[in-house]
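Complex shown without one protein chain; remaining protein chains in place.
Every chain is named by a letter (A, B and C) in the order it is written, and numbering of its residues begins at 1.
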Amino acid sequence: MKSVQKIRQDFPMLSTHMNGHPLAYLDNGATTQKPQSVIDAITHFYRDEYATIHRGVYELSQKATQACDDVRAKTAQFIHAPSIDEIIFVRGTTEAINLVSHCLGAYVQPGQDVIITGMEHHANFVPWQMLCIRNGANFKVIPITDTGELDMDAYAKALSENTAIVAFGHISNALGTINPVQEMTMLAKKAGALVLIDGAQAIAHAPVDVQAIGCDFYAFSAHKCYGPTGIGVLWGKKTLLEAMPPYQFGGDMIESVSINKTTFAPIPAKFESGTPAIAEIIGLGAAFDYITKLGFDFIQKQEHSLLIYAQEQFEACLPCIQVIGKAKHKASLVSFIMEGVHPHDIGTILDQEGIAVRAGHHCAQPVMTRFGIPATTRASMSFYNTQEEIDRLVNALEKAYRLLG
Amino acid sequence: MKSVQKIRQDFPMLSTHMNGHPLAYLDNGATTQKPQSVIDAITHFYRDEYATIHRGVYELSQKATQACDDVRAKTAQFIHAPSIDEIIFVRGTTEAINLVSHCLGAYVQPGQDVIITGMEHHANFVPWQMLCIRNGANFKVIPITDTGELDMDAYAKALSENTAIVAFGHISNALGTINPVQEMTMLAKKAGALVLIDGAQAIAHAPVDVQAIGCDFYAFSAHKCYGPTGIGVLWGKKTLLEAMPPYQFGGDMIESVSINKTTFAPIPAKFESGTPAIAEIIGLGAAFDYITKLGFDFIQKQEHSLLIYAQEQFEACLPCIQVIGKAKHKASLVSFIMEGVHPHDIGTILDQEGIAVRAGHHCAQPVMTRFGIPATTRASMSFYNTQEEIDRLVNALEKAYRLLG
Amino acid sequence: MNKTDQLYQEVILDHNKNPRNFKELASPTHKAHGINPLCGDDYWISIQVENNTVQDIGFMGSGCAISKSSGSLMTSLIKGKSTQEALDLKNTFLELIMTDCTDECREKAGRLKVLEGVKQFPIRVKCATLVWRALEAALSQKDQAISTEN
Partner (left out) sequence: MNKTDQLYQEVILDHNKNPRNFKELASPTHKAHGINPLCGDDYWISIQVENNTVQDIGFMGSGCAISKSSGSLMTSLIKGKSTQEALDLKNTFLELIMTDCTDECREKAGRLKVLEGVKQFPIRVKCATLVWRALEAALSQKDQAISTEN
């Protein structure tokens, strides 16, 4: 097994400095750094193989088309999708969820329920809220407990044959909670609802098997799993994708166009109008390769041990800190508030020490409201982080408390 | 002034080979190659400065935010937009037009007219067609003449106070026609209509001044102006963008979220939900820098002389060929059919000679229908192409005719 | 022979220039439409089947040399054959064009072998198979448009 020190060398950003200190990058929940192999894949494509896809009869274009098809197959494999046609390339999680909530518009009837949880990112909250407003459906938000877990009783009770759609995050970006997605899906499917899972925070940290989960849609962003910006994936069940109307109209999603009538191409093309993010698709393929080579066994072990270490150190050294989100099953992130010190001030002080964390509502205002706080500071770890970086975080937090607490 | 040979060295792809021949890349209408400076900007960002934008209190994130803001300002300058808030980053032209046609949905009343031209790319055709179907509006397609120019009389006659929206391409990708956008806009505005211009084919080849044109929206893709895939621009007038509802919902476009109510951020954030294509935005900035340094005087002179040379050579050597699209004002592209030889076969034969052209309907089926042909072969030039490449094209076409004609 | 010449062999050029059975039957028993949205190939296949035998067959439309010669060869070969033999030949042809086919398959393909050069041009494979897909649709009485994208 590669050592973490060796792995860090795969990521050029991890050797940079911030404010005179070696960068301690603990904002992986926002976005992850890129291994050189991903950067190289993009560079190589632009330098040596660049062409558009689908449309060219020449070799370059065919090769680019093939390369994108290969990534589609790789993506299907990565999340255990049964068919490569079910992989739709989108800009990111946000677009994926918007696509589904838009294209399922006609499916949701006035008076039906759309159910989400109280720990959703705005991207999995607002599109459903707006859908409900448009369609006269009921927007139901299942409460979360004091530890930041879903109130499963409330969830089970809320489900009924009146439930049209259930949407929830696989892992909460604000709390770290790993949801029991399989059980939640099973209950929702029993009620006859469609299930969308926001996998933005899960895709880099846990193996995903959409068939084992049993959901209908799964969405994630490449930039959160070591891939490029500008690209993400919507997976959806074939029958549903085929039944849904197209999202955007334009080139490549068309079968034939005339003034009187336009017919659309089959999936996945139907949902991918216009020139796609070609270089980004290729970069995503390299990201999957990187993760696969490392393996989720290693990734999960490493990240879990960082979580345990951080929690121990926080407990031991930082009585001024209250951790928000103490789910039993938790991803490698610590969201917290410090007595009398605003997260924004903490962020600034950590920044001066070269430590990148996030301070704010994490695009999850309803979670902040639930805990009666305006914001938290969040340190989110990846397999490439170290105990030493956690130590630096703890020291800097002590300093912040001495100064402002 | 830099020589073309020197300029070609800026583009790594131009020194590659295809099927054993030096690549003659004549598919610039589909997508353009990237100068090393654009590739470097992306690589540098991923290697040395990668962070998310908007959300981080730490320096890296602030710098990335600043870098994206700088590109927004550069974009505004490039197209002479009066305010940087009017620049919306999208995936590309297709998304830009879909955004407008979706968000202006409520603006178009049953019985009103939406007017486009008969030379539109599917991206500027189908979204309006679908809007008309949704809203019960009249979809009017202004005919084009035998030379591939807009029938201005028919256009002027079609406009009335009943016209809600007029949408047309700045330059036709299938014919090369440069439309009189200023005059067309003036007439449409006189009728009280909103005007959207599809600038996909213009942005790399002619200076664009949205204020001088007088239009309401202008859309283009970065990949067609030497920038990366996955990013494009919608420019719109502030008052309109402010009046329009958001397109996608999620992070960064929100002011506040609660279970009962969500309020949206002001433009441009309102239309940019989710993590944007950050590296791509930065690449687009480098593309603008490259174009600006070269200057449109040079670009237009160079590209026009290639067009003239190609037309002369075609006329002199290829009597078997009929050029489709002979507008007086024409971009540097030649779309043609060869007697008895199908464009797809031509494409294959040129491919074997290392020449990349496009064969097909160019996502403009109504244009093909208008000329009673299934497809054309299209050679589309950039300033980096040479007379020698045109010679190779002509020779290869002669060969194709000998073989298949 | 270079790749181009392998693709555009004399036989193919001849069938392209003078396609056999390039016609539409007046009252066919089976009919289907084949289109390739990418390059615009567009054909109607019409067939007259009697006693499970292809009495007559025509194809009509427009397309590239590969699709047209494929249609010409196909119609020449299956006229007079039973519908089962026609479908078998279709399978043989698809195997020939789309796989690393066996010598046995090549043997069975007979005159269709001239189209094997298409293999080296993956994007042209759909041109060669289009009329065969339409044949399949017609014989299975799916009287609908067949698109290479489906």
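To be clear about the criterion, a contact is a pair of C-beta atoms (placed from the backbone, for glycine too) under 8 Å apart; a residue touches a chain by one contact, two chains touch by 3 or more.
Predicted, not measured: the structure shown is a model, and the values here were computed from it.
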For the chain that's been dropped from view, list the shown partners it touches.
A, B
Thinking of the whole complex, not just what is shown, which of A:L318, A:I349 or A:M381 touches the missing chain?
A:I349
Out of B:N19, B:Q36 or B:Q62, the sole contact with the unshown chain comes from B:Q62
Can you tell me which of B:L26, B:A188, B:L241 or B:I254 touches the chain that was removed from the display?
B:I254
Touch with the omitted chain, as defined above, among A:C225, A:I299, A:M368 or A:V394:
A:M368
Contacts of subunit B with the absent chain, listed as residue ranges
54-55, 57, 62, 66, 254-256, 265-266, 269
May I ask you to list the residues on subunit A that touch the chain which is not drawn?
19, 340-345, 348-349, 352, 359-361, 368, 374-375, 403-404
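One rule holds for everything that comes next: only the chains that are shown with their structure count from here on.
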Contact-pair count is greater, between A-C and B-C, for B-C
Cα centroid separation, subunit A vs subunit B, in Å, comes to 31
Averaged over CA atoms, how far is the centre of subunit A from the centre of subunit C? Could you give it in whole Å?
47
If you look at subunit B, which of its residues touch at least two other chains?
19, 344, 348, 359-360
Subunit C: positions in contact with at least two other chains
38-39
